[in-house]
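Okay, handing you the structure first.
Heads up, one of the protein chains got dropped from this complex, but the rest are sitting where they should.
So, chain A:
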Amino acid sequence: MREWPPGPTLAADFARGRNVAQFKGTETYVASRELEVAVNAAVALQRPLLVKGEPGTGKTVLAQEIATALGYPLIEWHIKSTTKAQQGLYEYDAVSRLRDGQLGDPRVHDIANYIVRGKLWDAFESEQPVVLLIDEIDKADIEFPNDLLLELDRMQFFVYETRKTVQARHRPVVIITSNNEKELPDAFLRRCFFHYIRFPDRETMEMIVRAHYPDIRRELLREALNVFFEIREVNELKKKPATSELLDWLKLLTIEDMPPEALRSSDSRTAIPPLYGALLKNEQDVHLLERLAFLARRRGG
């Protein structure tokens, strides 16, 4: 197996036995120990970290938190279905060169003037190490990850137009998120560390909420979590509410100054919860809950 070329900073730090910045959960982000281990492994070995998990469990936020924790700037590359791997490296703007050529602009003689840098180039050329977020890699074409193999492996690429090699000054910490819409190729997966963000249990969820709203009332939080986990237990839901939905909902509840009793009397077994729009994103789910509540009322009464 080919050894990984040691990056100038992090590996050197290790070699000298010095401690590099370690990732820990922050005040606003509750990270489980497994997540910390995965991130630290990815940072230490300078390999990309692939993060999967239910939508709304904080995959994208993770990169921002890692950047804050390590004190590196964050470069975000959001992937769409039309994104090409090449766009992350650079693009050759042939149309403006053509136009400049017709206008007789002297810039036209240097092709480098028409090379537009992509996010990866920015990350590689940065003066200090950065965190690079490749968000929702599964949105792109099936071949997209394959096209980035060498670039992420060696952290360098070749610009054909100018015949120059761009090499990373510092190997960036690469965080890749995926929503599982497409399967990623094995060759790509082999080069990454992988972490699956499990849906938080009740205690962790309480910690997460407290991290976001430190002064939320205890009874309100308790009742809200009861309702929340009860809704999540309804199996037929098309989209189960996740952490981000819960946080939105709690915010609404505090803004409306909802008394905790209102939640208790209206748990999902007798009526659908107040301000449900923040929790349920699908009218079929709302109907389903209404139907369940109706049945429960009929049985109970």
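Here is the rule we use: contacts are C-beta pairs under 8 Å (C-beta built on N, C-alpha and C of every residue); 3 or more make two chains touch, one makes a residue touch a chain; residues count from 1.
Just so it is clear, contacts and distances are computed from a predicted model.
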Name of the absent chain as recorded in UniProt (options "Hydrogenase", "Proteasome subunit beta", "Aspartate carbamoyltransferase" or "VWA domain-containing protein") = "VWA domain-containing protein"
Consider the whole complex, including the chain that is not shown, and state which of A:45, A:211 or A:262 touches that chain.
-> A:45
Chain A residues touching the omitted chain (full complex) = 1, 14, 32-34, 37-38, 40-42, 44-45, 47, 49-50, 52, 94-95, 98, 101-102, 142, 180-184, 186, 189-196, 198, 201-204, 219, 222, 226, 229-230, 264, 267, 269
